[in-house]
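A selection of the complex's chains, in situ.
Chains: A and B, in written order; residue numbering restarts at 1 for each.
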Amino acid sequence: MFDQYIVCEEGFRARDDGRAGGVVEVRMPYYRGLTLSMVEAVDLVLDGRPVPPADTTLTVHGNTYAPDQLGRTTDDRWEMGERAQLAFLTDEPLAPGEHDVAVAVRLRISYMPVPGGGRDRKRLTLAS
Amino acid sequence: MSLEDCIRAAADCGALGIEVIPEQSIPGYPHLTDEFVDTWHGWMQRYGTHTAATDLFLDTKRHPDRWLTLEEQVASIRQDVDIAVRLGARIVRAIINTSPEVMAAAAPYAEEAGVRLLLEVHAPFHYEHPWILQHLEVMYRTGSPALGLMPDMGTYVRRFPRVVSERALRDGAKPELVDLVVRTYDEHGDTHALMDVVHYRGGGPADFGLARQATHYIWSEPKAMLDHMPLIGHVQAKFYEMTDEGVEYSIPYDEIVPVLVDGGFDGHLSSEYEGNRHVQDAFPVDSVEQVRRQHAMFARLLGEQDPVLPGAGQTTTGTGSI
C-alpha cells in the first residue's frame, strides 16, 4: 500500500557536491520506522539503466551511509514517512528535464518469511 | 494527520483509550525525549484520553548474519516495556513471532513494571494451533499475571471482505474466479488447493493474489475466547469495511461483542482499520469516519446510549499494522 509513496515527486535535483549524478528523495514502504541494519537494498534504475549500488548513498536525517554500511548500522533508523536522500553518481551530468526514476526497496522484516519492501517508478523533472 | 490529530480524532469518536505503535509514531524510537513524553501526557490530559496499550515488534532478524540471542530478544522486550511505562500504558502487544521462551523470560520484568505482555493472536493462528498451545502452556504453567493474550479480530473473518474482492476486479481479476474464491471462502470450503484451481482456470496475478488472501483469512467460533478470558486483556478490533448501515461487512461483531460481555471482558476494543489499502486506488480514504462508525457500532452492541465508551481508537488509523 505504500509503494506509490516511495519516490517523492519533489526534490529530484543535481548533487550538492558538483559531481555528475543526482539526488532523489525516497520513503520506506512500511508502516513503521526500521533500523537501518534491516534495510537490505535501495536500488535505483535511472532512465532504464541500473545504477550500481556502490555509486549510491542513503542519507537519513543528515546521516549518510554507503549501501555496505547499512547492514551493520543498528543505532540509526529510517523513520516512517521520512524523506531520505538517495544520492547517486552517473558518468555524465544529468540532462535537464524529465527522467524515468525507478526505486526498489528491500526490507528484512522479522515476522515475515519473505522479504518485505516494494517498488515505485515515476517520471521526475530535474530541479533547475 | 499528525499524531495529535489522530488522538483528537479518536477522542471525538468517544474512543478514549489510545493504542500507539511507538516505532511508527515516535521519531527517534527507541529514544524518547522527556519533551516528547511530556507532550504525550499533555495530549492525554487535553483530550481526556489515556494510553491503552503500546505495540512492540521483535526484530529477531536485526542483524544480516545472525539471529538475536534469547538475551537480546528479552532486552528488546524490556526496552519496550520501559517505553510503555513512560507513556502510561499498562498493556503491551507482543507480536506473534515472539517465542514462548522469550515471553517466559521477559515476564518477571514486565510484572515488576506493572505491565501486561499480551501475545497478539493473529490470523491464521487460533487457540488450537501448536504455536499458541506452546504459549498457553507457558502462561498457565508460570501463572504470571504479566502474561496474556490480545486476540486480533482478523481471526473471525466470516465473509470474504468485499473491499478486497472488488479491488481484485479493478486490478483485472476475472469475475468468475473472484466469485469462486469468495464463494469457497464464504462456505468455509477447502482453500488448500484454491490457488491451483484458479491457475487451472486461467487466472492471472490479480486472481492469484486473491486466492492467496483467502488462505490468510480464517474463521473460527468467537466463543473459543471464553476458555481463555482471564488471559485476554485487550482486543484488536480489526476491520475492513464499516458499511453505511453501521456494520462490519466481514466480521460479525454482533456475535463477538456478546461473547466478550459474557466472558466479563473489561478491556479495550481497539480499532484496527485495514480497509484503506484496498480502496485507496479508486476512492478517497476516510479512516476517521470508518473508526467513528466502528465505535458507534460498539456503543450500540453494548447498549450504550452515550457514545462515550471504554473502546480505544488506535492512533494508526491511516496506516496498516500486523
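Keep in mind that, in the parts below, a contact is a pair of C-beta atoms (placed from the backbone, for glycine too) under 8 Å apart; a residue touches a chain by one contact, two chains touch by 3 or more.
Please read all numbers here as calculations on a predicted model, not as lab measurements.
If you count every protein chain in this structure file, you get A x2, B x2.
The rule is simple: only the chains that are shown with their structure count from here on.
The residues of chain A lying in touch with chain B in their complex are 1, 31-35, 37-38, 40, 71, 74, 77, 79-80, 82, 108-111.
By the touch rule above, chain B contacts chain A in their complex via residues 21, 23-24, 27-29, 57-65, 95-97, 276-277, 280, 316, 319-322.
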